[in-house]
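Let me begin by handing over the structure; questions about it come next.
With one protein chain withheld, the remaining protein chains of the complex are depicted in position.
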Amino acid sequence: MKRLVPLIPIAVVMGLAGLAQSALNDYYQRILAVIAINVILAVSLNLTNGYSGDFSLGHAAFMAIGAYTSAILTLPVRMKAVVLPDLPPWLGQVELPFAVAVVIGSGLAALVAFIVGIPVLRLRGHYLAVATLGLMVIVQVIALNWQPFTRGARGINGLPPFTTLLWAYGWMLVTIAVIWRIVHSSFGRAMMAVREDELAAACRGVPIFRTRLLAFVCGALFASIAGALWAHLITAITPSSFSFLITFNVVAMVVIGGSGSITGSVIGAVLMTLLPELLRRFETALAIGGQPLYGLSQIVVALMMLGVMLFRPQGLMGRRELPEVLAAMGIGVPTRPSRVEAAGEKTAQAQTPG
Amino acid sequence: MSRISGFRLLTVSITFAALAAACAAPPPAARPPAQPQEQPTAPAAETIKIGALYGVTGGMSSIDAPGLNGMKLAAKQINAAGGVLGRQIELIAIDGKTDQTATTNAASEMINVHKVVAIGGLNDSTFALAAGPIAQQAGIPFVTAGATLPTLPEQIGDFFFMAPFGDDAQAYAIADYAIDDLGAKTAYMLVDQAYDFTTALAKFFKERFTGRGGTIVLEDIYKSGDTDFSAQIAKVKALNPQPDVLFISAVPSEAGLTTKQFRDAGLTQPIISGDGFDTPLIAEVAGEVADEVYYSTHAALDNPDPKVQNFVKAYTEEYGRGPENAFAALGYDTLNLIADAIKRAGSADPKAIRDALAATQGFNAVTGEITYQEGKRKPNKSVTIIKVQDGKYSFVKEIKP
Partner (left out) sequence: MLTPSYVAQQVINALNIGSIYALVAIGLTVVYGILRLINFAHGDMMTVGAYVALAALTALAMPAVAALLIAMLVVSALGIVIERLAYRPLRGAPEVAMLITSLAISSLIQNGATMTLTAQPRPVRLPAELTQRISALGLSFAVMDVIIIALAIALMVALTLFVQRTTLGIAMRACSENVRVTQLMGIDVNRVIAVAFAISAGLAAAAGVLWTGKFGIVDPFTGFLPGLKAFVAAVIGGIGNIPGAMLGGYLLGFAEVFFVAFMPPEVSGYRDAFVFVLLLIVLLVRPSGLLGAREVNRA
């Protein structure tokens, strides 16, 4: 019976998504879809940035791979002949279902992450951050120059709008479920052990490099799914769609929610999607002397990021998950407190500058 | 410890939730009542809501913000004159933030939450291609104020209209001008690789220039955001013989930069370009070296034509400074074009507006006459050639299609 408990929230979320899809207007559906995409991005980035302790700024690169792959594979053959006439025939003649294209895209992103990760993950800390940032620039430059496949600056538009709420939330649940399982498996513990103390982890026989590489590859895989969903929501992609801004936004979601907490990433993604959207309404409402305050929403979001960091630098959730919080408040099913996480909390607080 | 911080966590989350709930209050309630005080006849008449979609912050803001100002000015004038069909126009202006997600969200919010009957705005095809299909899907007419990719209406559909001419028209015009009036036989091309607009403009220019027997001696590229062109310039200087004209396909932020650096380096050939050069920055940045620059654009603000001068005067009175660039005039024209269509349709029904827009004949706009030929939603407007000399802009020629 207890094994069926996790199925309840899944059924509830999918039911609500289905309901929303039939009842809400396009605007609210769109916002909800963006939330789901951002949740996928944040939760998957958390795998490296939160759990294995490798700070990556390259998430947008994998999104771009997923988006372009899915765009090229699903575009109707008739349109492809006009839009991308220089594709090799074996690509020009295919038109795959959305789900298949998404899976192929994520496989490709994982492969790229694997190949790139082998040299790049030899780096640590901020060096790794720059290297992954570089990966993003490289992917962007390739998208800009590889005309036959990407149409360069013009980008690919007129993509079929496949991203419904059911797809978005379906993939979101898959992402959360898989990453939850990974994090709570022995492999997840290995990741956290590497993050906390590499030497100690190595002494206990944790394969350091393989663990980090696998976290990186998994993160890339799901980022690619989010990229494909995004592409088929917006229906037009260009190389500049996958920029620093997106990466930074996702990093902010993870950190605000709490690096090392899946619940936190979900909360961070929801907040960082809704707030700018809601604040935007004040920009015109609070017009001073008839001049709307455009830019206000970005400023308030920035101030809130500052606020969260200053008063709760470990993020809203720290490293806890929803069941633990509920248990701490005396609600819900008690779960085994994980020893590694409890230890993580302590070291995070004991860390000193320099 | 865990309990206490759990509590703190809870308070933080509740604050967030409360804030979010406060923001979620339906926007019409938060907005001060629109300006229906001096409505002449029907006091109960609802306003006609029209969306104004621009990237007022972020990278496009220097050309989108003037566009929005132009649209607002037009709305103010229309309302002061009694509105359309006895109803006031209410502009729903939402910031697209130069971001595709925010722009599509904004378009959808205009249509589904505010129930606009038409949308105008956007000066770049990247964003028009993302927002246009949403309006198309919902059956709401969308008029792009300044996106000049000629294939936009075909790509998006029958509810999409262009207020400006296409890149093909302006590139052909400046190529013709270079050959016929400047006597150019050879040209150098510097192309911004990062924009759809700049690459398309360059493609059409090359097509026309070489098609008429001209030669491109060197083609070079850069990427928007670059500020230093010294490497490219040294390459041009090393050319022997020198090209007759320098064609620079750039957006406004690089127009002043390139002009200044090319002239500073001692290259004196005419510099030619398209409407990306329509910015006061050329004179402001390059100063007295801003010489022999020619570009094709939508309107000449020193055109003595009263409709142009009235616009310049009204804009200056409203904002305390002259129009920043032609995109201000295009925004102004866009709203007037939509209002005119509503008037001719005799109804504020989106479908009727679309049909009236499609039937537009000889609409007298600041940026030239707009006529949509049968089945085409891109006007065959005349192209204006402007010359910059000693830091001053002057009208040289109007090229009719």
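Going in written order, the chains are labelled A and B, and every chain counts its residues from 1.
One rule holds for everything that comes next: contacts are C-beta pairs under 8 Å (C-beta built on N, C-alpha and C of every residue); 3 or more make two chains touch, one makes a residue touch a chain.
The structure displayed is predicted, hence computed values, not measured ones.
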{"item": "Shown chains touched by the chain that is not drawn here", "value": "A, B"}
{"item": "Sole residue of A:L19, A:I115, A:V141 or A:A177 that reaches the chain not shown, by the stated touch rule", "value": "A:V141"}
{"item": "Given A:V103, A:V120 or A:L159, the one touching the chain that is not displayed", "value": "A:V120"}
{"item": "Absent-chain contact - pick from A:P76, A:P97, A:P161 or A:P313", "value": "A:P313"}
{"item": "Hidden partner chain, touching residue among A:I72, A:A129, A:A215 or A:L275", "value": "A:A129"}
{"item": "On chain B, residues whose C-beta touches the chain left out of the figure", "value": "57-59, 61-62, 65, 193, 219-223, 225, 227-228, 230-232, 234-235, 237-238, 252-253, 256-257, 260-261, 264-266, 281, 284-287, 324"}
{"item": "Missing-partner contacts on chain A, residue numbers", "value": "49, 55, 119-120, 122-127, 129-131, 133-135, 137-138, 140-142, 144-145, 197-199, 244, 248, 251-252, 255-256, 259, 293-296, 298-299, 301-303, 305-306, 309-310, 313-314, 348, 351-354"}
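Just so it is clear, only the chains that are shown with their structure count from here on.
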{"item": "Distance from chain B to chain A - Cα centre to Cα centre, in angstrom", "value": "33"}
{"item": "Residues of chain A defined as touching chain B within the complex", "value": "25-28, 30-31, 34, 144-145, 152-155, 157-158, 161, 230, 233-236, 238-241, 245, 267, 271, 274-285, 292, 294-295, 297-298, 308, 311-312, 316-318, 320, 325, 328-329"}
{"item": "Residue ranges of chain B in contact with chain A within the complex", "value": "2-3, 5-6, 8-10, 12-13, 16, 19-20, 23-24, 27, 30-32, 56-57, 93-95, 97, 99-102, 104-106, 108-109, 111-113, 126, 129-130, 133-134, 137-138, 155, 193-196, 198-200, 223"}
